[in-house]
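In this view, the complex is presented without one of its protein chains, the others remaining in place.
Chain nomenclature is as follows: A, B and C, assigned in order of appearance, with residue numbering initiated at 1 for each chain independently.
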Amino acid sequence: MSASQAPDTRVDLAGIPLRNPVLTASGTFGYGSEFAPFLDLRRIGGFVAKSLTLKPRFGNPPPRISEAPSGMLNAISLENVGVDAFIDEKLPVIPDGVTVIASLFETEIAGYAAVAERLSEEPRIAGLEVNASCPHVKSGGIEFGQNPKVLAELVRSVRRATSRPLLVKLSPNVTDIGEMARVCEAEGADGISLINAVQGLEVDPETRRPVLSNVLGGLSGPAIRPIALRMVWQASRAVTLPICGIGGIATAADAIKFLLCGATAVQVGTANYLDPAVAGEIVDGIEDYLKRHGIERVSDLVGALEIPPDRRS
Amino acid sequence: MSASQAPDTRVDLAGIPLRNPVLTASGTFGYGSEFAPFLDLRRIGGFVAKSLTLKPRFGNPPPRISEAPSGMLNAISLENVGVDAFIDEKLPVIPDGVTVIASLFETEIAGYAAVAERLSEEPRIAGLEVNASCPHVKSGGIEFGQNPKVLAELVRSVRRATSRPLLVKLSPNVTDIGEMARVCEAEGADGISLINAVQGLEVDPETRRPVLSNVLGGLSGPAIRPIALRMVWQASRAVTLPICGIGGIATAADAIKFLLCGATAVQVGTANYLDPAVAGEIVDGIEDYLKRHGIERVSDLVGALEIPPDRRS
Amino acid sequence: MADPVPIRTDAVVVENRSEGGANRRLRLQVDGWRGFGPGQFVMLSPGSRADVVRSDPLLPRPMAVYRAAPAGAGAVVEILFKVSGRGTGLLADVLPGQRVALVGPLGRSFDLPESGERAILVAGGTGIASVYELAARARANTEVSVLLGARTRDDLMGVEDFESLGVALRLATEDGSAGEQGLVTALLEAELAVDGTARVYVCGPTPMMRRCAEISAARGRPCVVSLENTMACGFGVCLGCAAPLATGGYALVCRDGPMFDAEQVAWEGLP
Partner (left out) sequence: MADPVPIRTDAVVVENRSEGGANRRLRLQVDGWRGFGPGQFVMLSPGSRADVVRSDPLLPRPMAVYRAAPAGAGAVVEILFKVSGRGTGLLADVLPGQRVALVGPLGRSFDLPESGERAILVAGGTGIASVYELAARARANTEVSVLLGARTRDDLMGVEDFESLGVALRLATEDGSAGEQGLVTALLEAELAVDGTARVYVCGPTPMMRRCAEISAARGRPCVVSLENTMACGFGVCLGCAAPLATGGYALVCRDGPMFDAEQVAWEGLP
């Protein structure tokens, strides 16, 4: 590759063609247009909108967020405008050429399928991401993504409800992420996204109460990046499905680490709060890296981690 | 309590009487005497020595450690002087009045039992802590503490091998920490310690290699504190066994959070590296807190987290 | 007039000096600044200064725009803040020439009082920083009374600036070290005892705002409060800053506020 030639940053994520592998993560990018003042949405690979339920939902009482070491805890719960308002009000204001992935969740499997069906009617949506980190009411608070049987049932019924590219976003709160990845593969998902926030708890020693009204929250940000990288690597060895890597990404170097561990694309989450233009800078940084290393296609990085021979178990 | 009266900081951890609830964690406190220049070992509740195997072991090639956001990754592996050298050379130089807990691990269950037997002969050792975060060779790299059946077998056979106070140190890399806690309770452990380091991975994007020679490592430090607090709280609701809380503790406030979540005592780990006197300062800080809040006994804090009524599921 | 479109940039520290007690005045050169409305705020990231990136403390800190003056390719933006934790502790350390990531201006601005309507601005502690610009702009076409309160003299901010504005200024401190001894809410009660129309604007600790809302309601005067919730983003996408509404549901303090009509707020649900 000549130094002047722009590297090819395109990737195909689970049947969704992306101009580059940098997406932004559900719940950290609103419904997209909030970022228009800061970032040309066409510069990034696309965005995953806030997870939708069938009906609008209010979410948890405050406090909903708390700072943590190199991270934050959140317990926003299900707050969203609902699938209809998303389609009627939010989607139309997204400029053409911006790739939109819709995220969905519910507290019962039937609900998921209904939201998926409704979203599948919408040509403007490039693909669906099933958020499996929601507590499954019937399993008494265990997340859908924490039980392989429940997860299988969930993926199966959403798969039946849609023929659109289908990503399943996995919970990191599991013993064996490879097992969950295999469930998704077996049930016909087109790809997996990981990781969602890690379950955590923060306490105020002065009031002796949990900081979050919900007691438990999800830990996100740089703190969880080593865990996310590990899980992406483990999942990439368990399945051939494309993987979208998520967790603590704040720089191009971070994104590249995920690609090397086997992710086809990445999602930037919490970092958007600190710097609403960061996703664009990560795109720039990846291009610089490719040029500097004389790599023609970003896809050449995917899974290119070099493991020392004696560790290739 | 009058302001001048010193609060009672004594606790009983699984049959081990401690002058205060601040221990130091295995692998972060050497064999104790390394800290003598910095800290009066009698000031703290006690220490857990580096995990021992039957024979001395060398450990992994470098790099063994790497910095992470608000934490570090380590892959020291099994390096230790072996149980005999510990008893013959390390224990005798520990001053009287210092509470020593011995930690043990092996790659097979029979090995654990043998180390436990050898350690049980030693009156100077106040109790044993079984490190269940070691890869179980027969399960192909899964940790002992990741499989309830393997964990049950492990605890059962170590329980048979010793009548001394027995703590089981749990792996955090599981879906349901409560289940693992119940296994320990059912098999006759006297208490549980949690958490060990969280499995993570770090990559050098320039060399495209994992930073650690072992590829995977254990994430420790403040980054994991919200995860540890959550697991201690979950375990405390699952069992009545006393719990020793571990993970990212660096201040008295951190320690108190763990007590409130249900820990009877805590262990300070990575923070010892940054400040070898920190465990003593945590003891001081807890005393100050008790005085400031007019609390007579530190044990009154254990499990005293106030949960809002509508969240008491 | 619509609020200006926010920008995101690395502001350069022009000055960072003590303002008495734990308070500091930070002056930032912000290139590309497009103006702001009274009551709007910026998010500052002292924990991830551009020259040495670090991730703890992680979240940016919301700070009211105290005032701004055109300068260079933008403006010098002034912030008055109190050192009260780790983020503000780091902010206290930044030196002239160093950079601080900034996003803003954010939030809605105060609606100015209608012409002829008297404006009573009540502010406590760091809330003082949120009302200076309102005082400066409102005095053009209305009578403005500013009531500032704090625990002690050192906790007051910007008193001289308010004095030079030429607005009616009254102070209250709990220890009597400046102005009247007592709570600023007592000053409000006295002000409202005078007849006539008046709109009350309040920014300060939640109990103070709630009390001001009660006092105003008792007199039938409209009251606007500027809430301070923990924020992660500041522009409506994390949903972290929710404040419960009297009518049920939540508003986002960063996007729908920070100012609300006092009767909109479900006070008992605020943390």
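The rule we apply is simple: a contact is a pair of C-beta atoms (placed from the backbone, for glycine too) under 8 Å apart; a residue touches a chain by one contact, two chains touch by 3 or more.
Everything numeric here is computed off the predicted structure, so don't read it as measured data.
Student: Any idea which chains on screen the missing one touches?
Tutor: A, B, C
Student: Among B:Gly221, B:Gly245 or B:Gly262, which one touches the chain that has been omitted from the display?
Tutor: Within the whole complex, the residue contacting the unshown chain is B:Gly221.
Student: Would you mind spotting which of B:Glu67, B:Glu89, B:Asp284 or B:Glu306 touches the chain that isn't drawn?
Tutor: Residue touching the chain left out of view: B:Glu67.
Student: Specify the residue from the set C:Gly20, C:Gly89 or C:Pro207 that touches the hidden chain.
Tutor: Candidates C:Gly20, C:Gly89 or C:Pro207; residue touching the omitted chain: C:Gly89.
Student: Of B:Gly15, B:Gly30, B:Gly111 or B:Pro135, which residue touches the hidden chain?
Tutor: B:Gly30
Student: For review purposes, identify every residue of chain C that touches the missing chain, sorted by number.
Tutor: Touching the chain left out of view, chain C contributes residues 47, 51-57, 86, 89-90, 93, 95.
Student: Can you name the residues of chain A that touch the chain not displayed here?
Tutor: Contacting residues on chain A, toward the hidden partner: 69-70, 222.
Student: State which residues belonging to chain B touch the missing partner chain.
Tutor: Counting only chain B, the missing chain is touched by 27-30, 34-35, 37-38, 50, 58-72, 74, 76, 79, 213, 221-223, 250-251, 270, 272-277.
Quick note on the criterion: only the chains that are shown with their structure count from here on.
Student: Quick one: point me to the chain whose Cα centre is farthest from that of chain C.
Tutor: B
Student: Averaging over Cα atoms per chain, report the distance between chain B and chain C in Å.
Tutor: That pair's centroid distance is 46 Å.
Student: Need the CA-centroid distance for the pair chain A / chain C, whole Å please.
Tutor: 35
Student: Can you list every residue of chain A that touches 2 or more other chains, as numbers and ranges?
Tutor: Only 68-71, 213, 221-223 qualify.
Student: Give the residues of chain C that touch two or more other chains, as numbers and ranges in rising order.
Tutor: 55-56
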